[in-house]
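Removed from the display is one protein chain of the complex; every other protein chain stays in position.
Naming follows writing order (A and B), and every chain is counted from residue 1.
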Amino acid sequence: MVKTFSTAFTISTHGIGTYEITDRIGAIVRNSGITTGTATVLLKHTSASLVFFENADPTARADLEEFFRRLVPEDAEYFSHTLEGSDDMPSHIRMALTRTSESIPIMEGSLQLGTWQGLFVYEHRRRPTQRSIVVSVVGDAG
Amino acid sequence: MVKTFSTAFTISTHGIGTYEITDRIGAIVRNSGITTGTATVLLKHTSASLVFFENADPTARADLEEFFRRLVPEDAEYFSHTLEGSDDMPSHIRMALTRTSESIPIMEGSLQLGTWQGLFVYEHRRRPTQRSIVVSVVGDAG
Partner (left out) sequence: MVKTFSTAFTISTHGIGTYEITDRIGAIVRNSGITTGTATVLLKHTSASLVFFENADPTARADLEEFFRRLVPEDAEYFSHTLEGSDDMPSHIRMALTRTSESIPIMEGSLQLGTWQGLFVYEHRRRPTQRSIVVSVVGDAG
């Protein structure tokens, strides 16, 4: 019997960096009772993004952040959208280069992810803030 | 009662830039009668892409375009796929760096998006053209 389950949650971020939400999504799927189907995750913001990344070694995430700091530097001389500060336009571009929604197959009641594959909110703004994530699960509760 | 609804539409683009389709997707979801579930949007092209972006200030989108113009310049000396012109290979690379499909949770009959979060077709070719978008909605008709 196919059914749907939807919910939302927020996380607090405290500066540029990656914040893992894999366990939160896994708990939502278990709570839904859906054992086969698809979980869809969307971040409701344009100055933060989603990204899958390896979740074992934090140095890998530090290197990712340094890469983006160099690829999309602050205060590029051609930026015209600068009202909210130096991290404003880079945050939108870094979001466009990563992801906003991800969909994860569910089998036998579990998210189908690799052993060291985690889903992260990638915060691109410096100031502490709240980020909203919405999740829909569609599948068989059987 | 879970059901599905699928449809397609085209938009006309007139040069490199972003073209918002959020309202079109919202209307399709309302028309489907599905109140809880997931809407999936796919652009059927490899020289244009989808991207979520802030939809309040057009200067942010102009800065995004300038960023991509510099990151993926035309006429790189190593390009071998050049048959369709200077904007051919950059259009494929810019597509690979943004997105082709996005999935959006639906709650209470509405797309769950942030206040200034819009979904755009990002056209990477200069000549006017038509772009096809396909949408599938799966969920509970309430």
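Note that a contact is a pair of C-beta atoms (placed from the backbone, for glycine too) under 8 Å apart; a residue touches a chain by one contact, two chains touch by 3 or more.
Note that this is a predicted model, so its numbers are computed, not measured.
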Contacting the left-out chain in the complete assembly, out of B:R30, B:R69, B:H92 or B:R126: B:H92
Identified contact with the non-displayed chain, of B:L42, B:A62 or B:M107: B:L42
Touching residues (missing chain, whole complex) on chain B: 2-4, 6, 8, 38, 40, 42, 44-47, 71-72, 76, 78-81, 83, 89, 92-93, 95-97, 99-101, 103, 132, 134-136, 138
Touch list for chain A against the chain that is not drawn: 2, 36-38, 40, 51-54, 57, 59-60, 62-64, 66-67, 71, 97-99, 102-107, 112-114, 116-117, 138-140
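The definition used in the following text is that only the chains that are shown with their structure count from here on.
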Fitted rotation between chain A and its twin chain B in degrees, CA, nearest 5: 120
Distance between chain centroids, defined by C-alpha means - chain A, chain B (Å): 19
